[in-house]
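The complex appears here without one of its protein chains, the remainder shown in place.
Coming up: chain A.
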C-alpha cells in the first residue's frame, strides 16, 4: 500500500479541492503568455519546413533522401523508432504505475498520455512516406479488394507493425480522452467564459459526476488499463521484430524485443521528465509536480539505465560468444570502432553512464540538471536507433554491397518538421487542456490531510491513522 512517508507529499501546500481545480485550470482561463506565441510560431515554422520536405518527397520521390540500395532504411526508420519509443511513456505511466498503485502518477499521467498521442502521430508519418506512394497506403489494410483479392502477408512484421501502431494510436488517444471527460466537465462548470462553457461542455459529453457514471468509468479504466498494459510490451516488441526477423548481422538476435521495450520506456520517461520540468518552470505547477515526483522519475530512470547498459554489454558479449565472424565484425569493427564509433559511444555514454548521476540526491533535486540529463537521454536514445539501423545495413555480408549513408537535407527537414509538430502539439496541450488530471489529483488529496474534525470523527485523526481502505483512485 502506498505510504506517503516514503515518497513525500503528493501535493504541496495543503490545498482545498477548490484550489486544486482552480490552480490546475488557471492556464486555460489565463491570458496566453508571450513566450507561448513565440514558441508556437517557431514550432509552426519547423512544422512548415517539414511539410515542404514532405511535399518534395511525395512529388519527386524517395530519391531525394540519402538512402540507397544498401542502406534502404535511413533517418526515416531511426526517427520512427525514436518517436514510437517516446510514445511509450504514456501507457507505461498510466498503466504500469496504475497497476503498481503508485499514486504519484496522478500528477504526471495526463502529460505523459498527451505526449504519447502526439509522438505516435509523428512516428506514423515516417513509414507512411517511406512507402514511396503514400496515397496507396491503404493497400496495407487487409480488406476484400479488386486486386485478386490480394491479401497482405500476415507473417510480415511490417504488417504487424501497421496493426500495432494504428491500434496503439487509437487506444492511447481514447484512453487519454476519456480520462479528460470529468476534467472538461469541471471546466464547463467553473469557467466564466460563455464560449469555453459551450466548447468544453460539448467535449465533456454531458458528464455530471454521478455515481452511475463513476461506477462505469472505473470499470472502463479497469478494462482499458488491464488490456493496454499488454500493448506497452507488445507494440515495441513488434517494432523490434522488424529488425530481429531479418537476417542482418547485429539485428538477428533474441534480445531485441525486451531491449526495445526497455529502451522505449527509457526514452519515454526521459521525455516525460523534460515535459514536467517545463511544466514546473513555465506554469508553476510545483505544488502538484513536487520535488518528490521528479525524484521518483529520476530513480526509475537510473534503474532503467542500468538495464540499458546491461543490454549493450550483453549484445557485445553474445556477438563474441556466438563465434560468428559477421556478428563480431558488426559489433567490434563497425560499432565499437570504425566509421560509426562516435554514434556507438554517444549511445553508450548518454544512456548507460550519464543517467547514473541520478544516484546522487544533489543531482536529482537540481531541476536544471535533471532537465539537461533528460535531454541527453533523448539524444542518446536517438543515437541508439542510429547505431542499430545504420551500422548493420552499411556493411553486411558482402563487401561489394557496402555503402555509406548520410541523410539529405530533405530527410533532416522531415525530422525537424516532426519536432515542430511535437512541440506545437505539446504547446496546444499546455494551453487548452488541463495538463494535470484534476479529478485524479483530487482523489489523492485526502492522503496528505487530517480528517476534518466535526461530525462523529474526533479531531485526533492524523494522516497516519487514516483508513487506507478508502483507496478510490483507480482510474
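FYI, a contact is a pair of C-beta atoms (placed from the backbone, for glycine too) under 8 Å apart; a residue touches a chain by one contact, two chains touch by 3 or more; residues count from 1.
Rule of thumb we're sticking to: contacts and distances are computed from a predicted model.
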| item | value |
| --- | --- |
| Among "Sarcosine oxidase subunit delta", "Multisubunit sodium/proton antiporter, MrpC subunit", "Quinol:cytochrome c oxidoreductase membrane protein" or "Simple sugar transport system permease protein", the UniProt name of the subunit that does not appear here | "Quinol:cytochrome c oxidoreductase membrane protein" |
| Contact residue for the chain not shown (choose from A:69, A:146, A:210 or A:254) | A:210 |
| Hidden-chain contact residue, picked from the options A:54, A:105 or A:442 | A:442 |
| Missing-partner contacts on chain A, residue numbers | 16-18, 20-21, 142, 148-151, 153-155, 159-160, 163-164, 166-167, 170-171, 174-175, 178, 181-182, 185-186, 188-190, 201-202, 204-220, 222-224, 227-228, 230-231, 234-235, 238, 241, 439-440, 442-443, 446, 451-452, 454-457, 470-475 |
